[in-house]
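Take a look at the structure below.
One protein chain is absent from this view; the other protein chains keep their places.
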Amino acid sequence: MSVVDRQEWDVVVVGAGGAGLRAAIEARERGARTAVICKSLFGKAHTVMAEGGIAASMGNVNSGDNWQVHFRDTMRGGKFLNQWRMAELHAQEAPQRVWELETWGALFDRTKDGRISQRNFGGHEYPRLAHVGDRTGLELIRTLQQKIVSLQQEDFRETGDHESRLKVFQECTVTRVLKEDRVVSGVFGYERESGRFFVLQAPSVVIATGGIGKSFKVTSNSWEYTGDGHALALLAGAPLLNMEFVQFHPTGMVWPPSVKGILVTESVRGDGGVLRNSEGKRFMFDYVPDVFKEKYAESEEEGDRWYDDPDHNRRPPELLPRDEVARAINAEVKEGRGSPHGGVFLDVSTRMPADVIRRRLPSMYHQFKELADVDITAEAMEVGPTCHYVMGGIAVDSDTAAARGVPGLFAAGEVAGGMHGSNRLGGNSLSDLLVFGRRAGRYAAEHAAGRADGGRRARVDDAQVDAAAAEALRPFSAEAHEPADGPPENPYTLHQELQQTMNDLVGIIRREAEMKQALEKLAELRVRARRAGVEGHRQFNPGWHLALDLRNMLLVSECVARAALERTESRGGHTREDHPSMDRRWRPAHLICSLADPAGEAAGDPATTDPERGRIALERQATEPIRPDLLALFDKEELVKYLADEELEGRSE
Amino acid sequence: MSGYEARFRVWRGDVEGGGLQDFTVEVNEGEVVLDIVHRLQATQAPDLAVRWNCKAGKCGSCSAEINGRPRLLCMTRMSVFTREETITVTPLRAFPVIRDLVTDVGFNYTKAREVPAFVPPADLGPGEYRMMQEDVDRSQEFRKCIECFLCQDTCHVVRDHEENKPAFAGPRFLMRVAELDMHPLDAAGDTGLDRSRTAQDEHGLGYCNITKCCTEVCPEGIRITDNALIPLKERAVDRKYDPLVWLGSKIGRRSRDGS
């Protein structure tokens, strides 16, 4: 079989969103021949959906801002579970990464004195988000895309070939990271257009595939978010970290049904929008948790004054971190004070003149007008929580973005875990992409250079390629393999059942019994997924693509469910009805998922692994203590609320 | 409005050939055409090829032609059609077809590479850029482009004349030239690159006869013709057909585009 196209590259980047493109730019600028692989067309990655902005403490609007404040906000938002070194690097490097975008042609909105304008956002103490209206993600992706084109133009001038040093393989899917002697040797994938397989041999692979939202029914994520990178890393032997933390964005559209889940940007609240229940009450004032009590307004008047005079007033509670707002909305709806379609009201129409709304929130205006026939300058929006982001991800080294345990594997962006702790602040994801995308690109290039010098480049052996090809072709022969098990399963049906299961049983509010039930359902789906069959041929066949993505979604969903069952507290993006409060004893604990039977998996044939038994092993790991100088940025009284007793003792010494 | 059965005709096939295939499919309240295409995939045609991504009109992937008009599948609500109407969905007809509703949009990526990138000013480092909002407004409008390529598809210069493709960048990329030419800090001029002139000489601006179909189909409402193409034509006239401006630039003072 193994007559597949093989190419040699130094660095292969899987994913062409913000992190992937930033990594590719960095790797190429450091001299590595770099290939980028993406499932969509170049420039269509899910990053375009980011609306609010890029968090960076440039201090253009409020000069009181600096990296320490940003670091503090990030740690608070993540309830101190963040991999603190990542949060530190992120806060320190974000301004440079934003300014660099300007030199590549980005055009952010401006302040009066011509600098980059910054807006308020939930959880950020100062106006911090560099933005372009409410289409910042589009600006980011387009800028990076155009930077890549400019590098290709440079290469064309020198070599006569645009793609000699930096090539984008668009509409391709990677199904396996290949290894030789425990070290990364490349990737196996197929072209979606033709169905042809290919192997890119490379000593460094950067995974930047984004999130897992498509495992949930109500989600703001696009079809690409099937947890591919998480699964690729798991299958390659790298562990995942804290997968129980899934962020439900408080404001997604709830009506009409076909757009349920589509994001309503947080800028709506940052710019003055308020949340009301069916009784017309601004209910968020009732939901300010103790740890945030001093930082948020207690009356509507004070909250309203804050927009104009942030130095002498506290911010309105609509701008609490996302997890708090999402839970509050959930509770209101549950207690019967929801809107007609099962959400709550988000209103800007009574807060700003119509032309200001249209200017500051153009795509929201457009989105509601076009998709829901709602004029947001005249009436309130209906919104409810939607699965938005996974804080958990591939466990990485903070400085180098290298995946633990697999030399040559790197991860950046949403697919990497740790940076955001248990909950991500709005605006921190775009800066995360840039900061760690660049770092991943840099260290991937260095790793590749090291391998090249030693002349120890691994060559992918044919057996591995054959196994990967057989796995990818399985859906076409589902019927032939096991006639006794009944007819092949429809992958679309399986996907819908998976989404329903995760949404209902491992959703925003979790209960032990339900999660156990979810694990049983996942086991059943796993068995059935082996019989997922498809019709037609390999050329641009969406049924086939979905059948292959199911493997990844099932793996990742199991991680989420197992970790969520294990963590018996509520923290950030993980809320347990049976353990409703944060437990300081869980602060220093990370939950690590890895394959239960790596040997069996490595053999390639999924038939050897018992589908009934879970494929994931869970392990609890102690976190590295937070560096004292970083802890010193917080008040003692605040730390007492978060840190476990033994950590506090360590500090007082 | 409750559910009903709608009649659809969807083009299926590939470069070898194909045709319109009839379907009857359920439609529910508030749905868009992309929802119906997905329902067809899930229930009747699992291998029906379609490109899509964000389903919110932000990524520009699901471009196709509905009843002969270039549109985004995800932003076309079913409520704009009557229940009796047969809705015809075909791939973009200006580009080579790959399969079903998916076309090869490589033309656009080729053209993107032909437009020289932003040239950063040599004397400014990162963080030193100062630009006024009124100076970036124009280019920002063009940067709203989601690259759905509907304008490229509808433009008769290439839609009806395949042979013009090598010479003509299309509205999207002429707009990109305009965007860079209006960027307050682009230093292309310092490298000897005159973007207004190349719009005419290298990117085929002269082919445009400003019949405005690009503006008509733009899902982002960008006024491509009025704000990008015509200003670019006027700038080209400055360079090439206006003796007064030409004379002025020779005499001096106007070294950089008259600022």
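Note that the chains take the letters A and B in the order they are written out, and that residue 1 is the start of every chain.
Quick note on the criterion: a residue touches a chain if its C-beta (ideal position, glycine included) is under 8 Å from a C-beta of that chain, and two chains touch if they have at least 3 such contacts.
Methods note: contacts and distances are computed from a predicted model.
K.L.:
Can you pick, from "Branched-chain amino acid ABC transporter permease", "Repeat protein (TIGR03806 family)", "Cytochrome c" or "Succinate dehydrogenase", the UniProt name of the chain not shown?
P.N.:
Going by UniProt, the chain not displayed is called "Succinate dehydrogenase".
K.L.:
What subunit B residues would touch the chain not displayed?
P.N.:
Touch set of subunit B with respect to the missing chain: 11-21, 47, 65, 67-70, 85, 88, 90-91, 93-97, 103, 132, 134-135, 153-154, 156-157, 159-164, 182, 184, 204, 206-213, 216-217, 226, 230-231, 233-238, 240-242, 256-259.
Basically, only the chains that are shown with their structure count from here on.
K.L.:
Between subunit A and subunit B, what is the gap in Å from one C-alpha centre to the other?
P.N.:
Centre separation, subunit A to subunit B: 29 Å.
K.L.:
Once bound in the complex, which stretches of subunit A touch subunit B?
P.N.:
Contact set of subunit A toward subunit B: 40-44, 46, 48-49, 58, 95-96, 99-100, 102-105, 107, 109-110, 113-115, 132-133, 135, 138-139, 142, 146-147, 149-150, 152-153, 156, 162, 193, 222-224, 255-259, 262-263, 363, 366-367, 370-372, 490-493, 534-537, 539-544.
K.L.:
For the complex, give me every residue of subunit B touching subunit A.
P.N.:
Per the stated touch rule, the residues are 14, 28-32, 35, 41-42, 46-61, 75, 77, 98-100, 102, 105, 109, 112-113, 116-118, 120, 124-127, 129-133, 136, 139-140, 143-147, 180, 183, 186, 221.
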